[in-house]
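One protein chain omitted, others in place.
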Amino acid sequence: MLFEKIVSEGIAANSYLIGSGGKSAVIDPRRDGEIYLEHADQKDAVITHIFETHRNEDFTIGSLDLADQCGAGIYHGHAMPFTYGQPVKNGDRFTLGSLELHVIETPGHTQESISLVLTDTDVSREPFMVFCGDTLFAGDIARTDFYGKACNAEMAAMIYDSITNKILSLGDGVILCPAHGAGSICGGEIADHPFTTCGYEKRTNPQLALGREAFVRQRMIASPYMPPYFRQSEINNTQGTRLPHPVPRLKPIAIPELKKMIKDGCQIVDIRSPTSFAAGHIPGSLSIWREGISAFIGWFADYTYPIILVDDFNLNLDPVLRQFIRLGYDNIMGYLAGGFPAWCRAAQDLNAHKTLTVLALKEHLEHHMPFLLDVRDDKNWNAVGHIHGAHHIYIGELPRHLNEILKNESIVVYCDSGYKGSLAASILFKNQYRDVTNVLGGMTAWKQAGFKIEK
Amino acid sequence: MLFEKIVSEGIAANSYLIGSGGKSAVIDPRRDGEIYLEHADQKDAVITHIFETHRNEDFTIGSLDLADQCGAGIYHGHAMPFTYGQPVKNGDRFTLGSLELHVIETPGHTQESISLVLTDTDVSREPFMVFCGDTLFAGDIARTDFYGKACNAEMAAMIYDSITNKILSLGDGVILCPAHGAGSICGGEIADHPFTTCGYEKRTNPQLALGREAFVRQRMIASPYMPPYFRQSEINNTQGTRLPHPVPRLKPIAIPELKKMIKDGCQIVDIRSPTSFAAGHIPGSLSIWREGISAFIGWFADYTYPIILVDDFNLNLDPVLRQFIRLGYDNIMGYLAGGFPAWCRAAQDLNAHKTLTVLALKEHLEHHMPFLLDVRDDKNWNAVGHIHGAHHIYIGELPRHLNEILKNESIVVYCDSGYKGSLAASILFKNQYRDVTNVLGGMTAWKQAGFKIEK
Amino acid sequence: MLFEKIVSEGIAANSYLIGSGGKSAVIDPRRDGEIYLEHADQKDAVITHIFETHRNEDFTIGSLDLADQCGAGIYHGHAMPFTYGQPVKNGDRFTLGSLELHVIETPGHTQESISLVLTDTDVSREPFMVFCGDTLFAGDIARTDFYGKACNAEMAAMIYDSITNKILSLGDGVILCPAHGAGSICGGEIADHPFTTCGYEKRTNPQLALGREAFVRQRMIASPYMPPYFRQSEINNTQGTRLPHPVPRLKPIAIPELKKMIKDGCQIVDIRSPTSFAAGHIPGSLSIWREGISAFIGWFADYTYPIILVDDFNLNLDPVLRQFIRLGYDNIMGYLAGGFPAWCRAAQDLNAHKTLTVLALKEHLEHHMPFLLDVRDDKNWNAVGHIHGAHHIYIGELPRHLNEILKNESIVVYCDSGYKGSLAASILFKNQYRDVTNVLGGMTAWKQAGFKIEK
Partner (left out) sequence: MLFEKIVSEGIAANSYLIGSGGKSAVIDPRRDGEIYLEHADQKDAVITHIFETHRNEDFTIGSLDLADQCGAGIYHGHAMPFTYGQPVKNGDRFTLGSLELHVIETPGHTQESISLVLTDTDVSREPFMVFCGDTLFAGDIARTDFYGKACNAEMAAMIYDSITNKILSLGDGVILCPAHGAGSICGGEIADHPFTTCGYEKRTNPQLALGREAFVRQRMIASPYMPPYFRQSEINNTQGTRLPHPVPRLKPIAIPELKKMIKDGCQIVDIRSPTSFAAGHIPGSLSIWREGISAFIGWFADYTYPIILVDDFNLNLDPVLRQFIRLGYDNIMGYLAGGFPAWCRAAQDLNAHKTLTVLALKEHLEHHMPFLLDVRDDKNWNAVGHIHGAHHIYIGELPRHLNEILKNESIVVYCDSGYKGSLAASILFKNQYRDVTNVLGGMTAWKQAGFKIEK
């Protein structure tokens, strides 16, 4: 059988291409979808079906683009009104050569969530795999907070029942193919396992171990982070959206043009390392290292003004570009020609900020009282502990909490490794804070150095 | 966790790279092993361990080459005397970050076969996966005939017990990672599934369904094909073997040089299609299409005389080269510069043979009585049936059965699709048969055309 | 300076990317133009100008597509009415950093032909290079027959004067960058030199050596081949044309779909070798080997019905696709899934034809009198000589000369190496000839074998 798991790094999203006998289906395709066609072509298979296990919130789905290229039908759960594709419901069956896909409704993460049970009729009528979307993950259960606090208990109960009654009951030996892996914002504690099984989850999944009641109670308290771009993804994915080009080309932007764009309101994303950003950057730019785009851009960027990248050497920008495209940021446009060194040579205005190693920070704290800002997420704050005196604001929510920080204060920011600290510094600078220091290596280094941690 | 399944097409061999916390292990590495290093490097992981689940017969293992490059230790079952590496036994444990590999002895395919049970201690003490080498496959059980007819029953009982007592007892939810997928000569009926689980095999594996006794009985009768190169692989893999270069370079060979080599005894492998071979080929060449090298070269080529490829356009020869290397054919040397058309332009001697479509064959058989030769394997012969009047000799055994065919007969050869028919024609030509016809499309076409099949 | 010569193999067309100081120009861009953008991006250069040295006839120019992507202006000679771009004339100057391009009108090949003289003002005011389009080639002068027999003398005189008065007078040390290299249909005898100079051509170009009068006289007699697609290119290039996609995707076509398309009138182009075609091909297909597309497709294919490729193994089809695109064949659509062997397995109808080696041909001719058809071009026919008794029809003109060949005759066709013979055989089959034989290796083999040649 044709079986390919396509991982979109950064959002840790899994999509799948499965097929047999010259026919194939894609489950939850990403927007830069040429990879599905290439794999299918290699096996002389046509893509005939596209399934969306649910309306995704953390990326813009590529169903329409892919369907345009291969003529496949698009299918999603009937319990939500989509303006494209066809609704499916419990018991619907689809055939791809010897493979049979059987729809089961598994609501909870969203109302219209479905899972697809795969049987290989050449071998047996036993279920072989289940594509369970955002329901059961390796070591975790999907979030249930999308319908607001009031509905949280109801959705949590629903997902728990979907999992225990419909998925786990398929049999211990069934392979689980969820829509997310470790690192996804759609699950807090997903284990870093390539696949898992009903049996392994039954025995080891800590959320399942809670039991239904405790699980629901816990969910009523929990409030996972919700980056603002989720709203845009919901709109994109309910109405359907298309890319103008398969993957657009990034253009080199010379300094005079960039300065004009800055005047007219572009968004500069600096993808360099925290050290490089600290020693100099274009005023107003956002510091998000190249591998952090998927996780953080959606908190801070809008979909209108053009986005321009700044790098040191303009190396390997294609995977950076794709991260923007997958999140629906079609306003990604180009990069500073010549990189940041060109900006320096042109004698342009630049900002810089201080950095501290953890050793220096420790000494510093012995004699000074800066505003010590911890921008890690709640989980990290709670699990790892923090440095004495730290004020906790999660990086994604920093813009809405600036009133907690005085403009003239000396601010020292830290995160777990130094990247989000750099991002925080860039946000503070955009908001007229001037005395900002980032701690290189962050809490990881602090811990490594054996310094005192408070819980 | 780092998890990569590396498939060597052709021999349908699976090797695995697994790791965590900067350390990793390779299980059953192939000879062109740079792919393991690339994957490990990408995750900043060092390869510290190389495991051989058993002494492989169908390819030359790359452990020593890989160990030279990364400094890893090599480990294999203690029940066979290897001249390199270290023996392991039941209960031995190895740690890679949070992963633990636990050795279980699972003899049957070979005496010293081991499986490796993987546990992720970050998650649980439950077994998560098992790397079961050539023991239990998706839908099949490994062959047990390597120690001769006399031992077959004993080995069959042993493998059955290894599977039921040691592997399946790990729990239904455990993922099985065998050393072979569909198409391997090490299992007759392996299902085309990317992975499987203990539970799924328990319920669907037809060999297991037989029960211990019937399974052993069936194995006593069965005699799977054994290509001669298996003996060489056994020597290579017991004594250890190294490649002179990571992957050697194929050289273009001009016609004068090739003619000299032919005189001195080179082996010409023509990788073109059956039609191209039929209409003209270098006398004495062997017809094996580019994707069939792994499956068939080991029946016919020796390890001494240089091997030269002939193609039409010399396209994409790297995957062809790798198939030779993986089987230990380090005497692969180059390719005819300019391809077969250059041979024609140089007015060199060439052979050709006739072809027939199935329609033409049907008509032909109404008026003629050729020696109709079927070169498919036993399974195909039995399961699909054959054309009336056909004489059955499996392609791999054709050289040893030529005494069944008269030199002056008109021979029409067919296989399942036309490729092995071309190979058979080339072998007959090498042996002074002159009136040979290959049936294009073979039995597949015959069946498709709705013509009569005999069982 | 930025200097890249981009060669389109097959049509042997040279385009150039030159630039300095962040600006660059493309001269005579091909349609698959992403390569210009990639090279320019690498040097942080913007493409600001596109020059067309003349309205090309042998390919569809990519100016509009490229301009869409980079915003460049398009410039061509004023003496022809184009519906896009801007006219330039003698003495116009363009600046790219330190480079200056200076227009000189050099009519003769076409009325509006221009050349561009390049000066690097950082170094000197001396001319450094000249981009001379289709005027002076290495070892040849461009054809002058596009305005019909009546104008040939006038155009020949014009090009001779353009060359001697405007190009060669720039100085012996000036480097010539023509729009074509060896193998182009736009010049009969272009030398296989990467570059040349005014001085080297002055001393060695045999056309120049004739002197003006003899050159013009010779041109009045000459009638170079003119493939029908030239007319389409002229239309495309006068009116401007755009590609729907950068380079469209080739789709795998399954047999049922292909059969429907054949019924509705598609064009099948078989890109396999002459041997593979001979032993079996889809009825009605055209035999053009993969590297011969550019040179021959324009004689036989139309721009309306979809074009489908047939290969043995579907290897490396991208360069094949690009040859169609460059000639304006946007109706190239896909390829037979599974290659020709799939057609055989499906028991579909197929044609085959005989082949002969030159040795066999010689023997054959001693006892038979076939219609011996020589399809080489005039030059080859005259320069190399032919086999006794051969009838000469150039391959491109074969369809219009079929009345010279009787349907029931036994036809033996040969060319110089066997490829065009295969193409001729395919054309004869399409036209209901049934007894056709192709000579493998063609005249090259005949000569190599030392057989008698007639002149």
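So that you can tell them apart, the chains are marked A, B and C in the order they are listed, and the count of residues begins at 1 in each.
Quick note on the criterion: contacts are C-beta pairs under 8 Å (C-beta built on N, C-alpha and C of every residue); 3 or more make two chains touch, one makes a residue touch a chain.
Keep in mind the model is a prediction, meaning the values are calculated, not measured.
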item: Selected residue (touches chain absent from view) among A:Gly71, A:Pro341 or A:Gly389; value: A:Pro341
item: Residue of C:Asp68, C:Glu126, C:Glu213 or C:Glu363 touching the missing chain in the full complex; value: C:Glu126
item: Sole residue of B:Gly183, B:Pro224, B:Gly292 or B:Gly338 that reaches the chain not shown, by the stated touch rule; value: B:Gly338
item: Options C:Phe195, C:Tyr225, C:Tyr305 or C:Phe451, residue touching the unrepresented chain; value: C:Phe195
item: Residue of B:Lys149, B:Arg249, B:Arg400 or B:Lys455 in touch with the missing chain, whole complex considered; value: B:Arg249
item: Contact set of chain C toward the excluded chain (per top definition); value: 1, 3, 120, 122-124, 126, 128, 139, 171-175, 191-204
item: Where the unshown chain meets chain B, residue by residue; value: 22, 37, 41, 44-46, 69, 245-246, 249, 251-252, 254, 337-338, 342
item: For chain A, the residues touching the chain missing from this view; value: 272-280, 289-291, 312-313, 315-316, 339-341, 344-347, 349-350, 352, 355, 357-359, 417-419, 440-442, 444-446, 448-449
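The rule is simple: only the chains that are shown with their structure count from here on.
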item: Per Cα centroids, the chain farthest from chain B; value: C
item: Distance from the mean Cα position of chain B to that of chain A, given in whole angstrom; value: 41
item: Distance between the centres, which are taken as Cα means, of chain C and chain B, whole angstrom; value: 45
item: Chain A and chain C: spacing of chain centres that average the CA atoms, whole Å; value: 50
item: Numbers and ranges of chain A residues touching at least 2 other chains; value: none
